[in-house]
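Structure first, then comments.
Every protein chain except one is present and positioned as in the full complex.
Going in written order, the chains are labelled A, B and C, and every chain counts its residues from 1.
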């Protein structure tokens, strides 16, 4: 009998990129066995995709309700234990809620929900159910992000005095330039994309990084968003002033019209004793600055790193691991939590992170619409 | 008889770093001959320093008034033609004004003056006098900054849609941490440093870069400054939201408490067709981004660069030139202007740039004190 | 019935790094199902490790001979189709030979064998058997390495005129410094490590890269190796002059005493029309140089890349993939070959590459021992 955790998947079928990412991630530490799910609303696609994964037909379900109903009929020892929710954003809430209420652990793609109100409802449901819930802010899985968090926690850079997180992409630029294309993508359609495009999609990652790394919560924000064109209803760019406290400030900068940028999540955090620079596109280099010593460049897998970082490196220094490995680390953390093994609070982002993210999005939009004013968060 | 321009210098004696920078810059293209000046308020230091420069004693003056009086007695063919003003900030205004009014050309260190009002007065004086006036926003002299300006002007990146300029330093951090030290530096003393420390000193460079590169003027700003401590009266950090027009926005980020950063002036500008990244600490690399082609890295001295850039490179590609060379290029531009040779508008920053800088500083402080509101500029 | 390829594994149990690498790689494109193998010579460790993988006990074998015997009893439709050989180097030859002779496809870790003679025997066996055989020169799986190969093949940099491949590590330095430690590692023991340490382990990777990228074979070499200490019998460093033809030359530089270097495989190839630079530790950046255009930096996932490169990228640009993904691409290529799908010759290294590698090692040692003379290869 396999000791692996039985994993179900909702969505992610066919050529879905997010599907590949989660499947590979789940395989990395030999902790999960994918046993079933609903990969596609179309039954034929669903079942044929499941076959490519080598799954038994009887664990592939026609829809989410059937998934719940049938799995609950199985003895606990055979039942799916944790479910990855990779469906479109508006389905995160109803699926996650029902899963939680029926005792399943959940690994949910971001954003948590489409509104803050839904997010809070989900948070309450989780409190009652007491299951494990993770939201995949993937970038927290990088070893050097974790190392930064550990070093900040242990006081290496002293009191935080400045936080600057950037997330610049350019992919929406060619779409936005072409008026006919603009209308065709769901992210720019408020009906489907919700209240925000850029902040909702990537600004939240930057915000999560700010709180994950500092271990502190942002207390207020002032946002200036940009739709670029009169007929484009949703933000594609924004700068958000943030405050942790009266004298600890920062900025979150997000854009999807930073032409030519790929996936430019960049961190700059400064404290009284030192600072850190880190860039997602070169995730294995962590730059540690101080007032009077040479710049230090930390890399994964070295003994000088802390446990949280080292746990997330599989090969010796110099063998670059990437974003699949980062997601793999989050899955690994969730596996530990499910199996009641010791697990650092930095190993996977939680419901709380998801709720904070939704709050951030809504407050940014509100601040912007109110004339760029400060709002508590 | 030398055809070199006769240059006088005010300030910059002894170990002054700014003095070395201007002297070397003036020598680079064999266009200037330093003939006299006032290097130090102390006469002995003044004259002994002048000797190390190999100057005739009779062109070293006891003070600025003597400088003007005596030089005016000389025939035009011997008289100092242009004067570099390297004195403390509060002296820029009176000296520059009198120099202008007496027909001297001026190369003035930044900031132009200590108040916007003075700056405007100076601007009026210049209009009457019609002499050459340059303010040394040194970083505009880098060949790849000039290349960026030329390419933006010629439409290579299309319509500007996002401007993000950073200027992060950490040097004030150790001073600020030590309460006793805080009081000792003139930059943190409103009596001497004026209304702003960080924005006044380096934020203005970032602002100048934004306008120099885009060829457009910022129309409004919203500033959030940080003094870090209750008993520190002046800003040491600030983030300023900027707008060029309704849908063309950006941000200026400046800090002197970005612990461990040295002189981190960094430019990110994005247009509808492409973008640019550039960093002052690695000034010979210009990154040109587009939606669908490989990133291009332009370097100085190549034939693919434009005239404005090539004029500012003395050696073949691969021979790194630095900040002295950058200042040298500004001096070169001023020399052309003085000699009535063809001179691109990008070859040296002007009175107008100086006035804009003062306006930026005052408006940032006002915006911050008024609760982070938008102000026209 | 799963359409996945049935994969067996020899070695790689417990904490084996190479085991993790191959398992994850095999999972990446949903093409393989691990069904059995021999993971450890110790039965208890073997079976308990197999359980962590969730395998059926009846496909875990007590040793390699039992593996062959029992698998052959199974109907072809259930039998393991391909076997990954991850055992110590001296076992590669006997295992691979028997696997080939019994009709199994093989994915073999490098080096192919311990002697050139064995390698040639294996090559003959493969010719008779006509099964698929891959040797995991992992670095050929990187998308930008593949892109380089494709661009060189299509003439982008013209005729090759200079090849310089570096592979610098420092890991053996602290071991070598401590005389007592020197004797403890198998790599420095000729009985276990064979005729060469540095060239055998990493020099071969550099050599393979030279031939993989250029599509040409090195014709002669002159090697200067270094054991660093009198009492150390095997090379820990070496520089090898190489010639492709009379006027096309190059150099391979390998070291394990490049103190502080991690895994510095670096490629510099120059042709009549352009050149390429690439570094393994930053594998997603390919630098394309020419005489008169800006340096171009190619990155994975962009439409400007060729098919061989794009096939090896799972996520959009800016999401860094690493060495697991690189190995995953090699497994993907082998899967195509096994399933008789179209497969580029660059998708996985072959028996021929393995034989070339063994020849390179033996000739380097011979050249060095003969006083650094040229030898054909």
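Here, contacts are C-beta pairs under 8 Å (C-beta built on N, C-alpha and C of every residue); 3 or more make two chains touch, one makes a residue touch a chain.
Keep in mind the model is a prediction, meaning the values are calculated, not measured.
Peer 1: With the full complex in mind, choose from A:179, A:192, A:293 or A:339 the residue touching the hidden chain.
Peer 2: Reading the full complex, the residue touching the unseen chain is A:293.
Peer 1: Consider the whole complex, including the chain that is not shown, and state which of C:270, C:324 or C:348 touches that chain.
Peer 2: Answering carefully, the residue with contact to the hidden chain is C:270.
Peer 1: Among C:51, C:98, C:120 or C:228, single out the residue that touches the unshown chain.
Peer 2: C:228
Peer 1: Consider the whole complex, including the chain that is not shown, and state which of C:2, C:102 or C:259 touches that chain.
Peer 2: Spelled out, the listed residue whose C-beta touches the missing chain is C:259.
Peer 1: Considering the whole complex rather than only what is displayed, give the residues of subunit B touching the chain that is not shown.
Peer 2: 1-4, 17, 20-21, 23-24, 27-28, 30, 33, 51-55, 169, 171, 261-264, 280-284, 299, 314-325, 328
Peer 1: Need a quick check: the contact residues on subunit A for the chain that isn't drawn.
Peer 2: 288, 292-299, 302-304
Peer 1: Going by the touch rule given at the top, which residues of subunit C touch the chain that is not shown?
Peer 2: Within subunit C, the residues that touch the unshown chain are 157, 161-162, 164, 168, 170, 173-174, 177, 222, 224, 226-229, 237, 239, 241, 247, 249-251, 253, 255, 257-261, 268, 270-275, 288-292, 295, 372, 374.
The working rule: only the chains that are shown with their structure count from here on.
Peer 1: What rotation angle superposes the Cα atoms of subunit A onto subunit B, in degrees to the nearest 5?
Peer 2: 180
Peer 1: Copies subunit B, subunit C: same or different interface, half of numbers shared as the threshold?
Peer 2: same
Peer 1: Between subunit A and subunit B, what is the gap in Å from one C-alpha centre to the other?
Peer 2: 43
Peer 1: Subunit B to subunit C: how many Å between their CA centres?
Peer 2: Roughly 55 Å, centre to centre.
Peer 1: Would you please write down the residue numbers of subunit A that are in contact with two or more other chains?
Peer 2: 261, in rising order.
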